[in-house]
Structure formats: C-alpha cells, structure tokens
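Right, one structure below, let's go through it.
Removed from the display is one protein chain of the complex; every other protein chain stays in position.
Letters A, B, C and D name the chains as they come in the text, with residue numbers starting at 1 for each one.
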Amino acid sequence: MPKLQQRSAACRDFVVRVTCGLAIALLGQSSALALTAEQTRALTLGDTDARVTALQKALASPDAPTAAFLQAMADDAVKVNGTQVLVVRDGKATDPVSGDATTLPDTAEDVINNNRMRGEIDAALSALQLLSPDAALRVQAAKSVLKEPDPTKLAMLEKAVASETNEGVKKQMLLARAAILLNSNDADERFASAKTLADSQTPDTQLLLNQRLSQEEDKKVRAQLQTSLLTIQAALSWGEKLGALFTGISLGSILLLVALGLAITYGLMGVINMAHGELMMIGAYATYVVQGLFRQYLPGMFDAYLLVAVPASFLAAALVGAVLERLVLRHLYGRPLETLLATWGISLVLMQGVRSIFGAQNVGVENPSWMSGGVQLLANLSLPYNRLIIIGFAVFVLVGMTLLISKTRLGLFVRGVTQNRPMASALGVNTARIDTYAFSLGCGIAGLAGCALSQIGNVGPDLGQNYIVDAFMVVVLGGVGQLAGTVYAAMGLGLMNKLLEGVAGAVLAKIAVLVFIIVFIQKRPQGIFAMKGRSAEA
Amino acid sequence: ADTIKVGVLHSLSGTMAISETVLKDTVLMAIDEINAKGGVLGKKLEPVVVDPASNWPLFAEKTKQLLGQDKVSVIFGCWTSVSRKSVLPVVEEMNGLLFYPVQYEGEELSKNVFYTGAAPNQQAIPAVDYLMSKDGGAAKRWVLLGTDYVYPRTTNKILRAYLKSKGVADKDIDEKYTPFGHSDYQTIVADIKKFSAGGKTAVVSTINGDSNVPFYKELGNAGLKAKDVPVVAFSVGEEELRGVDTKPLVGHLAAWNYFMSIKSPANDEFIKKWSAYAKAKGIAGHKDKPLTNDPMEATYIGINMWKQAVEKAKSTDVDKVIAAMAGQTFKAPSGIVSKMDEKNHHLHKSVFIGEIKADGQFNVVWKTPGPVKAKPWSPFIEGNASKPDEPVKK
Amino acid sequence: MTPDLFEEGAKRLATHQARVVSEVTSGDRSAGFGRVHEPGSLDLTHGRILYLEDVHVSFDGFKAINGLSLDIAPGELRCIIGPNGAGKTTMMDIITGKTKPDSGQVFFGSTIDLLRHNEPEIAQLGIGRKFQKPTVFERLSVFENLELALKTHKGVAASMFFKLNGTQRDRLSEVLHTIHLEDSVNAQAGNLSHGQKQWLEIGMLLMQDPKLLLLDEPVAGMTDFETERTAELFLTLKGKHSLMVVEHDMSFINTISDIVTVLCDGSVLAQGTLAQVQADERVIEVYLGR
Amino acid sequence: MTHTTSTLQLPEAPALLGTKGWILFLAAFITVCAVVPVLNLWVPADSVFHMSDYAVALVGKVMCYAICALAIDLIWGYTGILSLGHGLFFALGGYVMGMYLMRQIGTDGNYKSNLPDFMVFLDWKTLPWHWTFSDSFLATLLMIVLVPGVLAFVFGYFAFRSRIKGVYFSIITQAMTFAAMLLFFRNETGFGGNNGFTDFKRILDLPIATPAMRMTLFVLTGWALLMSYLFARWLVQSKFGRVLQAIRDAESRVMFSGYSPLPYKLTIWVISAVMCGIAGALYVPQVGIINPSEMSPANSIEMAVWAAVGGRASLIGPIVGAFLVNGMKSWLTVTAPEFWLYFLGALFIGVTLYMPQGVVGLMQKLSAKTKAEERV
C-alpha cells in the first residue's frame, strides 16, 4: 500500500501545519476547553444528527487536539472499541485526548463517516484555518465556508474578518459572510448579501442563491437574487462554452490517438486491421502490468510508472504486431479483403487470450498522482491534467509519426513498399523487413493509444471493440492514406460530437455524427483530404 | 441418470463476459460444494456450461439445447434483461426452470423463473429515499443517468413517478441517457455540475457495463465530490470498481442487497469459500484479489434454495420444484435469512446503501430495517395495481 | 480483317470523303432550316464530329490544357502528336467526360454538348476510347470482354435477359480474328501480355462500334509488324468512323495520317500534313529532336 | 488470310445448373421438404434418426444466415462492394415481421391491452403511425420487401451517384447500421428499445410454438434459400452478372463501354438488401426475438466473414461458409465454452492463409487435382 502510506504522510504533514497554526492563533485564548473523552465519543458514536451537533459544539471552542482529532476523523483513522475511541495511524493506536500510545484491540471497529458527516468535518477543519497565518489557507477556508455557509461559523468568521489585513483575503471572507447572512432573518441583510454575492461568480454561489431564491418571500430580495444570478450566469457562460470546446478537443485527441496506428496499418499498408482495437488493448494491459510491477517492486516511484509504461505499451503491441505480420499478414498483401477476415480471427484470439490470462473482468489502472486534478482557468472551467496530458501526448505521437514517415528513409521505404511492393523490391528494398517494421510501428502506436486510454477508461478484454469502429471512421473520413485528413477528421468528429451532445444528448449526438459521416462522404467520396487527379486511381 | 444436470447460461465472451463470467464460476463453486456434501437426492450435480456469447438469440438457442438435448433440471443464467426476455418464451414453452440473479426492472412474472436479484422497490426506491434524507444529503434535484436501454429506462420511469409523488417538480429532474459502451463523459459530467448549481443535487446512475469506468474516472477528474453531488449507482459493485482508482470517488454510493464488506458469519464463510475456490481453480483476477458481489450472492442463494426445494419436493420435476420453492429460506451471506416469496417468485431482500471506500469496498451507511418484499409490478406504473402478485397460469 | 473487308473499307472511305467535301462546299445543307434532327442522334451538318473551343484545365495551378481549340470532321483520321505532357491524354479525358474542364466548349456533332454528359452517356453517344495504359476486365475472359463491349442496349433489364444472336456472334468472331486472339477466347484477360491487352482493348472498341474513336498510343509496345496491322485496321475504319489517334511512333503516323495536329503545353502548336509539321522548326525543337 | 471465321468455337451461354447440379439441388430440396420433417415429426424421439427440435431450429436459423451470406456474396464477391451494413436490412426484415407477430399477440400480453406491452408501459395510447399496417399479414409480406428495399434504394442511389467506392462505401454502410442501432435502442423510436420484440404467440392466428408451425417455417426457409440460390445463379450467369464483375474489375472501362454503373450497382444492392430482409423475416419467428443488437456493426462484419470463409465469387461458397461458421459456433460454445473463440479465430486465420478462395475454392482445387490425376 505505498500509495496510502504516502497519503497518510501527507496528511500528517497537514495536521502538523494545522495544529501549529491553531496553536499560534489560539495562543491568547485561554478560554479554550481541552478535548475530552466524552467529546470524542459524542463525535464518533451515535447517529449523524447527534454527531453533527457535537461537532458544532466542539468547534465553538477549538483547540489543537480537537483539530488533530477531526483531521484523524477526516482521514478515516479513528476506530472505536466499545466506548473507547482511538486514533490509529499506520497500525499504531493513540489516545486522542492524551496523545499517548495505547494498544489496538482486535475488536476495534472503524468509525464510519457518511457523506454528510464527512462534509461537516471537512468544513469544520477548513473553518479552523480562518485564522491561519498562511493567506492562501485563509482564502481556502473562506471559500469553504462560502460553500457550506452555516451560522455556527459566523462568529469565527467575524473574528477573522476583523483581524484580516490582506484585502484579497478579506474580500473572500466578506463573501463567505454574505453567504451565511443570505439566510438571515433580516430581509435587509439578505438583500445586501445577495448583492455582495454577485461578485462571487462561481457555481457554488449560484447554488446558494438558487437555494435562497426557492424559499425567499420578500419581493425586493427576490429581485436582487435574480439580478445577482443573472450576473453570475453571464460570467459563467464563457466557461461553459470554452469547456464544451475543450471536451471536443479532448475527445478529438483521443480519436486521433486511436486512429493514428490504423492510419499506418490500414491507411498506408492497406491491411483492414480489425485487430487494431485489440492491439490497443495489449498496450493498455502492458500499462497495467507495468503499474503492477512498480507497485510491487518500486512503490516509492509509483508516480513514474507511466514513463516506463509508455515505451512498454509501444513495445508490447509492436512485438505482437511483428509476430502477426510475420506469421499471417505477410501472406495477404494485395488481398485487402482477406486481411479483414484474418485480423477478425486474430482479434477474437487476442481477446480471449486476455480473458484467459487476466480474467474477463476489467483490471484497474490508477492514474499517477500528477495526472489527477487540473488547472482552474475560470470559476467553472477547470481543465483536468489527464486530459491535457493526453492531448499533449496525441500531438507528440502525431508529430513523431509524421516526421518518421515523411522525413526519414525508413518512412520513404514504408510508403514506397506499401504502394508497390514488387517494384520496391526490384529497386533493392528489403520489403519483407520494411513490412514488418511498418506494421509493428502501426501496432506500437495502437499500443500507445491503449496506454493513453488506460488513463481515462476501462482496461478490459473489450477495450478494443469500443474503439475500432470510431478508428475506422476517422481514418476513412480523413481520406485513406492522408495523415492530415486523419487529424482533421478526428478533431472534427470530436468537436462535433461534443457540441451536439450539449444540445441533443449523447445518443442523438452520436446518431447525428454518424449521419453526418454518411452525408459528408457523399460530398467527398474520398474523404476530407481526397487525393485528386490520376495518382488517386493508380 | 445418476446425476442431475444443471445448466449454466452465462456469457463467457462478448461484451457481457466482464460481468457474467464470475457468475458461472459461482455456480460451479456452489455445485462443488453441494456435491462435496453428497449432492442432491443422493445424486451428484453435473454442470452443463455453455457460452451464449452476449448474443441474445443465442441465449434462446442455448436454452433450447440445454432443456431439449441436455435435459437439464434447472438453468442458472442471464444478466441483461434482454437475454432473459429472449430465454423466457423458451423456458415457458418447454417448462424449464430459470434462476435469474441480477437486479432488474420488474414488469415481469413468469412461473418458470425465479428472480433472485432485486426488483426496483428493493434497490432503486430505498436508494432515493436515502438521498432525500438528511443523512443522504437531502437532495432536491435529481439527475437520472443511464445507459440507453430498458432497465435504466424503466427504473427511471418508476423513479420519476416516485419522485413526483414526493413533490419533486419535473424541472428538477434531468433524465439523460448514453449509448452502450459510451466512453466520453466529459459533457455529461459538466452538465451535472451545471445542473447542480440549481439546488442540492443527487445523481442516480443506471449506467451499465463498460461505461462505468470512464464515468467514474471523469467524475474523479472533474472533482465532483460525493459530499457535493452524490452519485448512487445500481449496477456498480465491487467487481466494477476493480477497474477504477476509487480514491477520488470516496463517498459515492451504491445500493445493493449485498456488499462484500458486510459483517456476518455467513458472509465471512462465503468470502472464504470463494477465495479458496478462486485460488484452487486459478480463476484469473480472482485468484489474486478475490471479490464477491451482489449477483454472485444472488446466484449462490438461488442454487442453494433450488437444492432445498428439490429435496423438499423429492424430485427435480419442474412443477414440483416450483411448488417447493415457495417460502424457502436460506441464510444469506448478506446476513439476513433470505426468503423466497410464497407467491411472486422474488426473494425478500434487505437493501443496503454503501459508500465507496478508498480500497474499492463499500461502507454500509444505511440499510432497511428488515427484508423488503419485491414488487415486480411497480405501483408507480399505471395499470399495475390490478396485477396479481403471482404468475398467471397460461 | 479479311482483304475483301479492307477493300470494302476503302470504297466506303472514298464515298464518304466525297460526301464530306460536298457538305463543306455546299452551303445549302449546312443551313439548319427545316432540318429534321432527332434528339440524341448526331448532327453532322456543320461538317465536324468533334469540336473543342478554348478549353482550359489546370491541376493545382498547373495548366495542363491551355486554350485548346480543335475540330475533327466526320470520317477523318486525325493524328495527334506532341511532347510528353503536352496534354493529349488530358484532352481525351475531357472529351470522354472523365475530367471536367475549367472553361471552354466541347461539342459532339453540332448539337451535343459533351460537358453536360457523364462517361457512360458519352460512350453511348458513340465515343469510344482506348486508354494509354491498356484497361481490360482482368478477371473476365477475352470472350466476355468483347461481349460486354458489344454495341447493344446497355440497361439493366436488357442485360439480365441478354442472349447473343447470330449476327452478334459473327461479329464477335470477326473481331476476335482481327485482334489475333482466337486462340485465347477463354483466356483470362488479366493474363494476356501487354501487347495482347492492347489488341483486346482495340477489339472491345470495335465491338462498341463508336462513331468517334479516341486511341491513346494504340501501338505502344507492339512489334513493327503488328503496328502495320494496326495501321491497316485504322485505315479501314477511317471514313466509316472518325478517329483521333495519339502516337509517338512517327512511322506509324506516317502510314495513317492526313492531318497531324501537334499539341504542346496544352494548346495546338502546329497543324498540317506530317511533312509540314515535321518541317516546322518549333515542332523539331520541342518534339522531334534533331 | 482467307479462312472463314465460322470455325471458331465461341463459348455457349452456360445452363442454369448442370445435370449434377440439378441432382444436388433436388436432393437438397427433398431433404428440406421431406426428409427433415419426417425425421423431426414422425421418427420417434428415442430413435437415432430422430432430428431434435433444437437441431431443426438451429438449421433453420443457419439457413437464414446462409441467405444473408449469399446476398453479401452478390454484392461483395461479384460486384466488389463490401457492405458492412447488411445486418440492418436483415434486422429491418425481422422487425417488420416482428411487428406483425407483436400484433398477433393481441390482448394476451402482460397488460392485456391491444397495444404491445412496451407501448402500454410507455403510456402510449395509440399505435404510432409506423405500425399502421402491422396487423395485416399481406401488408407485412409487402413491407418485408419494401422496407429494406426502399432504404437500400435511397441509400444506394445517393452513394452510387456520388461514386462512393471501396472502403468509403463500406464505412458509410457501417455508419448507417450503427446509427440505426442507436436509434432503435431508444424507446421513443417505437420498436421496443433494447429488448426489441419477443414472446410471440401466434402467426396467422395459429400458435407459433407448435411442432407443425416450426416445421412449416423451416421448410419455408429452406425454400427461400434454394430459390435465392437459383435466382442468384441466374443473375450472375446472365450478362448482368458479367457487367457486375466488370464493374468490380475496372469500373471506368465499364463506363467507357457505355454502361452506367449506377443502375447496375443499385439493382444488385437492392436485390441483396431485399434478400437479407427476407432472411430476417424468416429468422424472427424461428428464434423468437428481434432486437437492435442485430444491427450492431459486428454482426454485419460477421456476415461478410461467412461469405469469405466459404469463398467469395462462388455461390455455393457463402452457403457453406454460413453453415460452417455457425455450425462450429453452436457446437464449440457448448463443447468448449471457454476456448471456442480460439478455434473460431484459428479457423478464420487458417482459411485466409491456406484457402484463399475459401473452403469451396479449396474443394474445387482438390477436385480439379484429382480429375487431372485421373486423366494422367
């Protein structure tokens, strides 16, 4: 469990910071009551209502052990044995009140926090940071209060506002204050809050205003709520549009990755490679295996596993491709339709092979931690790292492949051999070798696609089946043998699919895209990048 | 014959193999166990395993073969509703016996089928009740998200009627469907986010099969946290989560009648047995990380009840076994004593709501006070009120 | 083709040429008044069967045909020569509907605007074409190749119920004989040698019995002897049919030509008898060489 | 050169079937119409000669597939157009038949309504427009031909007119069936969504699940297959068939010979689609279910695979292929449920590598060899 260890290490770090922060902040407050065993019991046992009440009570007079204990609860590190409450980290139990080590009884059970409880604890923890010396933490705390504005936090917030010197932070805090006062009994206060909140253009604020709106009776306040909501909506609509664009590009990049390998094996070599999807599957399983090996042998470097998985997935798929080429496809050049039959057979065998080895169920591939999260561009637009990385990866593969095919001698031979095998041979090209290289390259790129897919979707025996139709559509729509066409087609279909999906829903969008393909081909019977002139017929 | 033949009709290839293969192994395990204890009526059980390959007409054909050629006494099989619908006319015509172990949409009651999975009222409705409760987050707005086929459509129809009966307005319900195998949930998740700005929102997911992993990965990606917008799923269990990094999903929910994490002696034993069996048979995936789930439990209950019924009937004759099934009880791994309804061919089941934990297991956060009787004809669908709660003679 | 057929051809040629002359000279018939012209039938009253005016085609900016004007009289055998890349094949592509020109006019007879028709329609109107690279139906037999080319109704239903009649059989045997492929009636066309394919394609053209034949390098890859035979054949056809022959083989041109048109850079460079053009300095410069 | 041309032996138009061919055809005919019914209905179940209901159903189903394979062969093997969407035509024929069968259920459904159950469930009060003629058997027969036929005509007309060829055509056929599948999955489309139609009770007011009815359907299917074969043979032996092959080999030459490829392609495309539709209509009452998965792209690819395994451009090949592949599938999914895909995959690979002309091609080669040896 290397990942967990790391995580708990990080948590401890956090606890220390929080505790110090509190210690300093609370220095002057002699009235602070220490955490009692009674309190820990109230916080952990009983129904959620009772626990929430206890939590609020504890929050009224927080001290460092309370904060540490809450953190332990948030980390699911609290167990109970009968009425004894224990904090258990890394298998070692401590008493939350005294902080002394104790023994961990076998009968100890986990304290289960449901969503509501977890939400309350998180909110409490972050509220505690309102007085943290770190401005960033204070902003975060204010934001979290805004998200869960509950009146019990008002006192603490007021105190924080009073002592706040940083304007930016103060503004956030005032917003949070407004969020709480939005539900005040005083209509004027509600009105003022609603007005203030128009400045906080986030979906969270929108939710608050909407919630208020649904119960607001006062006309004036209602009107202000609506005005504020409109302001926010206007601000957010940009994010939505850009978000839709981004999802389209992201889908396009995936389609591109999925199609690039096929652009070689099919587009250039003319092998109707129905096993293309299964080669992606092999790449994905290679990623899975590499991940497993890292977990077992190099847990400390788990986050780096992708660096190995990328070449591994390429090699694994390329190797399988080479074997297939040597054993089967070699005999089928010039008979493209028969490659359909043979590769269909190959795909059945590969799929069942994976079922036999890894089982029929999906296997889990974890993202490295640097791939989770995203950049927050606007309040409602965050671009997930894994999507961004995949877009970058697609560009990388595309550029690499383009250079290889168009600029190198190997690429020239590949193009020559795939166009006229006997003639290339008569000119001194070892066509057998080039064929193997070319096919392996296509397969390897399929493997890379599989590696990328493992980061966002299933890794299972059916992985390939889900993408094969799309892959062919992209390659053909772009114009067979036209790399640039493949890029356009992938991006076009991706964007179109996503823009339509926003309007018509996923099913109709997909249907519309398919119909579009049919109609488009009528206009361009050779794909987007049709080759014109005589060479197209040759 | 000196053996009793048992048909196993689960897809071992094709799209459904992901889910169904393990049910085949569960049946085989139960058969081994029964045989080790001396079989049924002094005879050993002999499994006849076929692969209907996720192909619905093939399900019907294989059923004909199992009943007609192999003369099996009972069939354990099917996962998708459409496969069951395909098999149904055949088992009825040939008077066979089918045990169906998966939660489904109801609206069906056949004399020749025993439904050991949940009807909507044994899964979907309690789950919504929970989400409406304070502990569940007191959701006011609902996204009903499913794969575009009959089980999700029906379930959502029932839920919509139910929600309306609880005063939820139509504008607060957003029904969305994706095609089978849909793998890009960016737009959907963005839409959910947007929708959730309009009020406390919960998502009821009836996404089935392969789409779950990309959906959950996208949820994690988009930072949609359970405490903000909880997602409750009816087709996501331990096995489905095997393929997902669950850390970002902690707190999202599933409603089932069994979780692997349930603490009960019967479950401990069930898990132990399965682990040992998986190891012994080298079942890929499970030999390293054995997992159990709701349909496995339902399968296991089904075959054991069938055995008891045969023993009670002292015969494998289908009609006699059907009669003997009524009121059978079995100490289910879920910790309750599971009872086959006297009339309606469905099990009485407890409903559990579990929250996903970081290790891919579920924390049970809520459960029904006791077993719930199935209502295959949902009262929330017009015209069902008059339906008899037992198979009609044809 | 048997000698008597050749004779007959020569006779026909003589009469036809006579008629062409009278048509050109007597203005009365070329005036269209009261002329009964059936739609689809070829109107030759203006004395030309093919007429191209100011045709332009460019490929990605490269002007392959550049202001080409040309006409051919009924029964004429016109030879076209010109450097490689002059646009000869492209011109045929335009006439047969394979390539659409950017501008210009292409008329068949004086009434049929070829630019309004697609390839099969043009073929049915009576323009047959032999490609530069021989194209035959590789997986059909020689016999079937010819049978398909046969002039007959070419609709779907007609094909379904088609049966060769006696005359057609005779015609087929005759053509087979002309193209020296009697021994290969049942051979798969794909297995013929290059020269044999050339002949087969010519045979298919004969079966099609077009009014205008476009022949792109018909004797490329043929022996001198066969070249001569081809020349004879073309001479026989002349008069009854109009022919446009593209060739680089000067001795062949010499045997068959009346008027030779020299194409260069997509337009007509020179026109006249072979002797005239051969003497033309520009033609020597770009084409014949010294 | 004065020799007469009349000595030249021109090939004659071949007979529809040779003597041997007619004998085999007759044998097949008798098997379907007499032998199988007797073995199934009258030979006692415990006799070794008894043909079980299961076997009858299986053969019946495969015969429907064989018609599809034959249809694919006409368009692919002879015309060189690979359709990856014939599953749609098959399914449409099936759906038309299914609609009729649904109506025949009458009020015997779960909800005792005149409407099919799924409509009741969707709260529909009346039949949607596209169900108008579904209660008439005659109209159904007509629609079985018309629906796939008209769709094929429209689709084919535009595609062929735009001169879409090769893989571009294949891909749009795939897009077509894929789109249709998604459309049919939707409940709103009015075809029972994912579950499609099942639980049929009657056909022509006669119970559907009786041995006699099953046998009738079987014999009908057998007829359909044999007639399709004869018809296809007549087609490909006519000049029409040769034009198709010419289109396959050199479409531009065909055009310059004065044939417009459009009507030719369109005709064979529509014929092929209609054959699939008929096969689908016969299939549904025999297997008892029709649903959108029949339209999945993989299904259509499989049809092409049958034709390829048996051997393209021979008419018997696809039939043999359909029987071989489906026979193996049915057998292996029982005898080797966990490994059958290996065998099937190996079969496909083996056929392409060692039998480039398909199974039938290999047999022809072998028999040619033995004949040659006999002659020596």
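Convention: a contact is a pair of C-beta atoms (placed from the backbone, for glycine too) under 8 Å apart; a residue touches a chain by one contact, two chains touch by 3 or more.
In this section, contacts and distances are computed from a predicted model.
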item: Per UniProt record, name of the chain withheld from view ["NADH-ubiquinone oxidoreductase chain L", "Heme exporter protein D", "Monovalent cation/proton antiporter, MnhG/PhaG subunit" or "Urea ABC transporter ATP-binding subunit UrtE"]; value: "Urea ABC transporter ATP-binding subunit UrtE"
item: Among shown chains, those touching the left-out chain; value: A, C
item: Listed residues A:Leu213, A:Leu412, A:Leu508 or A:Ala530, member touching the removed chain; value: A:Leu412
item: Touch criterion as defined above, residue of C:His153, C:His194 or C:Arg282 at the omitted chain; value: C:His194
item: Touching residues (missing chain, whole complex) on chain A; value: 409, 412-413, 415-416, 419-420, 422-432, 481, 531, 533-538
item: Absent-chain interface as seen on chain C, which is shown; value: 59, 62, 81-86, 88-89, 132-133, 191-196, 198-199, 217, 220-226, 248-250, 286-290
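The rule is simple: only the chains that are shown with their structure count from here on.
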item: Between A-D and A-B, the pair joined by more C-beta contacts; value: A-B
item: Centre-of-Cα separation between chain D and chain A, whole angstrom; value: 46
item: Centroid distance [mean C-alpha coordinates] between chain C and chain A, Å; value: 67
item: Distance from the mean Cα position of chain D to that of chain B, given in whole angstrom; value: 37
item: Shared-contact residues (touching 2 or more other chains) in chain D; value: 182, 185-186, 252, 338, 341
item: Multi-partner residues of chain C (each touching 2 or more other chains); value: none
item: Residue numbers on chain A that touch chain D, as the complex places them; value: 272, 274, 328, 331-332, 335, 337-342, 344-349, 351-353, 356, 465, 469, 472-473, 476-477, 480, 507, 510-511, 514-515, 517-518, 521-523, 525-527, 537
item: Contacting residues of chain B [partner chain A, same complex]; value: 12-13, 15, 17-22, 134-137, 140, 148, 176-179, 181-184, 186-188, 190-191, 193-194, 196-200, 210, 213-214, 217-218, 220-223, 226-227, 230, 239-240, 242-245, 247-248, 251, 253, 283-286, 355, 357-358, 360, 363-366
item: Residues of chain C defined as touching chain D within the complex; value: 2-3, 96, 98, 118-121, 123-124, 128-129, 131, 135-141, 143-144, 147-149, 151, 154-156, 159-164, 169-170, 172-174, 176-177, 182, 185-186, 204, 208
